[in-house]
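Comments concern the structure below.
Of the protein chains in this complex, one is absent; all others appear in place.
Per-chain numbering from 1; labels A, B and C assigned in written order.
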Amino acid sequence: MNSRIRMGLVGGGPGSFIGPVHRIAAELDGKIELVAGAFSRDRVRCAEAGRSYGIDPARAYPSIEAMLAAEALREDGIQFVTIATPNVHHLPAASAAIAAGIAVMSDKPMTATLAEARDLAAALAANPVPYGLTYTYSGYPLVREMRERIAAGAIGPVRKVVVEYNQGWLAGAVTGKQAEWRLDPAHSGEGGCIADIGVHAFHLAEFVTGLRVALINADLGTVVPGRVLDDDCQMFLRFHGGARGLLLASQVMTGEGNDLAIRVYGEDGGMRWRQENPNRVEWLRADGGMEIIRAGDPGLSPLAMRGTRLPGGHPEGLLEALANLYRDFVADLKGEGGSLVPGIEDGLRGMALVATAVAASRDARGWIDLTV
Amino acid sequence: MNSRIRMGLVGGGPGSFIGPVHRIAAELDGKIELVAGAFSRDRVRCAEAGRSYGIDPARAYPSIEAMLAAEALREDGIQFVTIATPNVHHLPAASAAIAAGIAVMSDKPMTATLAEARDLAAALAANPVPYGLTYTYSGYPLVREMRERIAAGAIGPVRKVVVEYNQGWLAGAVTGKQAEWRLDPAHSGEGGCIADIGVHAFHLAEFVTGLRVALINADLGTVVPGRVLDDDCQMFLRFHGGARGLLLASQVMTGEGNDLAIRVYGEDGGMRWRQENPNRVEWLRADGGMEIIRAGDPGLSPLAMRGTRLPGGHPEGLLEALANLYRDFVADLKGEGGSLVPGIEDGLRGMALVATAVAASRDARGWIDLTV
Amino acid sequence: MNSRIRMGLVGGGPGSFIGPVHRIAAELDGKIELVAGAFSRDRVRCAEAGRSYGIDPARAYPSIEAMLAAEALREDGIQFVTIATPNVHHLPAASAAIAAGIAVMSDKPMTATLAEARDLAAALAANPVPYGLTYTYSGYPLVREMRERIAAGAIGPVRKVVVEYNQGWLAGAVTGKQAEWRLDPAHSGEGGCIADIGVHAFHLAEFVTGLRVALINADLGTVVPGRVLDDDCQMFLRFHGGARGLLLASQVMTGEGNDLAIRVYGEDGGMRWRQENPNRVEWLRADGGMEIIRAGDPGLSPLAMRGTRLPGGHPEGLLEALANLYRDFVADLKGEGGSLVPGIEDGLRGMALVATAVAASRDARGWIDLTV
Partner (left out) sequence: MNSRIRMGLVGGGPGSFIGPVHRIAAELDGKIELVAGAFSRDRVRCAEAGRSYGIDPARAYPSIEAMLAAEALREDGIQFVTIATPNVHHLPAASAAIAAGIAVMSDKPMTATLAEARDLAAALAANPVPYGLTYTYSGYPLVREMRERIAAGAIGPVRKVVVEYNQGWLAGAVTGKQAEWRLDPAHSGEGGCIADIGVHAFHLAEFVTGLRVALINADLGTVVPGRVLDDDCQMFLRFHGGARGLLLASQVMTGEGNDLAIRVYGEDGGMRWRQENPNRVEWLRADGGMEIIRAGDPGLSPLAMRGTRLPGGHPEGLLEALANLYRDFVADLKGEGGSLVPGIEDGLRGMALVATAVAASRDARGWIDLTV
């Protein structure tokens, strides 16, 4: 038994994209080890997944309940679970872990509905354990650098935010596990695109600016015929304090990959960041000049450098960004402080956004309070 | 007297940015010559401007009326006027020219209000002369290439349009002639940012897609304290046929230069263009590949090549784009056909957008028909 | 007769690319007017060209000699000639003009051989008139900004220069007037690619750094079978003072357009510029940060601003760069000073480069003095 923190994975069975991503990111820095999992309720598939992850076959369990029960008996039992299932399973899995006193790292959105999110928050309040939510993009060093600099006044008081998340993979009639559950309310909940990627954009806007959205005016649409859930979202935002914003999230912008981007403008300057080229921020300075802040540059904040493993010019990407969240989560587990891993409040806000946007857009209700 | 078409300029006096731009662009291809002007009502300034343009001092007139009257008596009198004044003068200047049977090339927006626009349309219907409106960006070869390819089905039926026009030059308390008249309703009319640059974005969206906007939901704001007119606009669009759209125009995105950009997505692909790097279009193809269409590439449409003066790799810019509108206007004057220069219908639509957006946003009325 | 300076064009007949480019650029700012030309020795073609340029048919001459003689008799005769012929005609045309006391603006390379260049320099010394050479790229505002900043110490003493000029248009068997004369020593002289574009790169390196090349080690090649002249050049450079350099020029880099680019590194920083995106310079600062210097930015030098017609964000291109050389040439004609238009010394250096590189590469002689 080495000194690594022991992780159990919920979901991530054969065919899963996100399961292996969690394993790589969690283990990347050598502080965490995947040792158990409830990968699938199907025993054959569960065992197959266990083999693919290289864990002890005895520790591939048919359910989270079984995993929690068995692992509790081991001296080297799991210390936290990562939940990487379709959205509707987030609440039961997290609740079970919390009840067992086991920390939780969960995929977003936090739950399938806002009501569920409130239940989860209540459960956590009753039995506090470390709880993290993988708004992965907040782990990029230069996203954190933007946050630090904006907080320090680099662009002055924020006036305008434009955040967008452009994808094209659901532009056509798609098949396959990844698409199917997302398009099915029984698995993903009340939001489609808004819940899948809109919440990422929303979290990024609040994370980077340090502001909170007060009001939204939403226009959600279902572009591809035959769908039930939204696949294209646009939204006006108004932040507390008056800053104006725009949120665009779409999964039918044909040909786009994973184009999450944010632009923030203040009284004295602006900043731009784009996930597909994540190791640079464009800073429009108060003096009218433009500066490129590059990963690894001298002068970056300790926060950004903490999440940077390589010297400038050596690209790091999404796996490393997620690994940065796991680093922070380890700090949470150890009670060390300094963590920026998103948590229950961020999760509640995201679910409030989904619920509000879906309802408001359906009824064309115009501006609505974002009440969490 | 050479064979060039003779142009008179209205406005463009000392300190004007756009006057010299019109002269350069109009004369660029050697088919037009600036020979007269009503540059300013102040005789000293008018004469000064005449000298700076190198025209015959006798042809620098204190008013358009004086110019029209005097030039009508000359064998080599002006054949058209370009109107480059603040918005409130567009209608009287254009009306005077039309009444005199003189063709008009006008800066946008067409007039200061929608009512004025309708008056101008009526005047033109009563006394038809060639009328062009300098939605300059539609003169870029690659904007025209986008239009041609989208019309030919390169991306399939259009579903989603995102058009934006980001500037930062009014982010602070600005002074100087350029800013002052734009911020003053007495000179610019009922719209601020929406009338100054929003209409460019709007025209670009309709020009490139060939679609017409049916409904808008507008959120106009005045960010800098003390202003009367909007300086930041965001708008949901719905096109006839159902395509969804988003329009963003702002003059308070601190540090932005002249960042007009459009992205169009259809069932089978997408296209992206950005004015600050205007000689390329990114085409997201149906097969999932991405292609860069470059100015001068073999395989460009005759329309794009017609507006290209240099071989591939030799940048052309805004002056050349405006010169392309003048080329088309020459064709209009000669009755040759094939012109794409925007006209009265585009002007009316732009003014309808301004009026509708201003009213709708003021009253938070949600979705409204764009009635021209 | 207006106040514009009167220009005669030598060459630029039907099918010419560069002739119309000179007319546009020369006339762009309204200070010069093309009034005469010796466009072709073929009278029919000469007249056709005259019509296309819109000049008085009587002023389309069958030879430069005829033009100089006839124009000398007119009160409104030409004040300078622009030479836009194949290289072998540069010397006789320039000599004729100089002998007639008429100023000369000439395409590069200055002549077909170094011996001719020396003859021209001698002729000019004997009968001084303003003489300009269109190393066009030195007219870009941001190239001039680089020069100013490097001279002011922005990157410290220069250590390393990488200049390249990558084209692909001669990668295949090409036909047409543009290609044919360039590939034929009888029309272009002793250098192929090195004389056509290598000299541009060389001039740019010396212009931007303010340094002079002392030694070269050249590797010229003829890639496409059947050619006589070089079509691919690579060269090590050593500047006076010890800075190291690399020059790459090729016309067989298949698919490249007009990719002229320069990077300069000093003890304290570096700068990068690329012609295909000419309105920005990347500045690698002494503090490790990176800054984008954009055309029109506040803080640009008066020199750069003098060559900028539009506010930031409105692209200008090659025609405007060439127009900037004509602006400077007008200053030369008026004896106003401040001109940066390249002249006879730059021309001699370019021809010395061609001669030295061709000879050195043929004999594999290694490092050779660049003796002008």
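Following the convention adopted for this analysis, a residue touches a chain if its C-beta (ideal position, glycine included) is under 8 Å from a C-beta of that chain, and two chains touch if they have at least 3 such contacts.
Note that the structure is predicted; figures quoted are calculated from it, not measured.
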- [ ] Identify the residue among C:108, C:263 or C:327 that touches the chain left out of the display.
- [x] C:263
TODO: Identify the residue among C:100, C:155 or C:197 that touches the chain left out of the display.
DONE: C:155
TODO: Looking beyond the chains shown, say which of C:47, C:248 or C:359 touches the absent one.
DONE: C:248
Open item on the list: Across the whole complex, list the residues on chain C that are touched by the chain not included here.
Closed with: 155-156, 159-160, 162, 168, 171-172, 217, 219, 221, 223, 232, 234, 236, 244, 246, 248, 250, 252-256, 263, 265-270, 284-285, 288, 290, 364, 366-367
Open item on the list: For review purposes, identify every residue of chain B that touches the missing chain, sorted by number.
Closed with: 282, 287-294, 297-299
Open item on the list: Contact with the hidden chain only, please: which chain A residues?
Closed with: 2-4, 17, 20-21, 23-24, 27-31, 53-56, 167, 169, 256-259, 275-279, 294, 296, 309-320
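The rule is simple: only the chains that are shown with their structure count from here on.
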TODO: Quick one: report the Å distance separating chain A from chain B, using the average Cα coordinate of each chain.
DONE: 42
- [ ] Between chain B and chain C, tell me the centre distance in angstrom, where each centre is the average of that chain's C-alpha atoms.
- [x] 35
- [ ] Take the average of all CA coordinates in chain A, do the same for chain C, and state the distance between these two points in whole angstrom.
- [x] 55
TODO: Please set out, as single numbers or ranges, the residues of chain A touching at least two other chains.
DONE: 288, 290
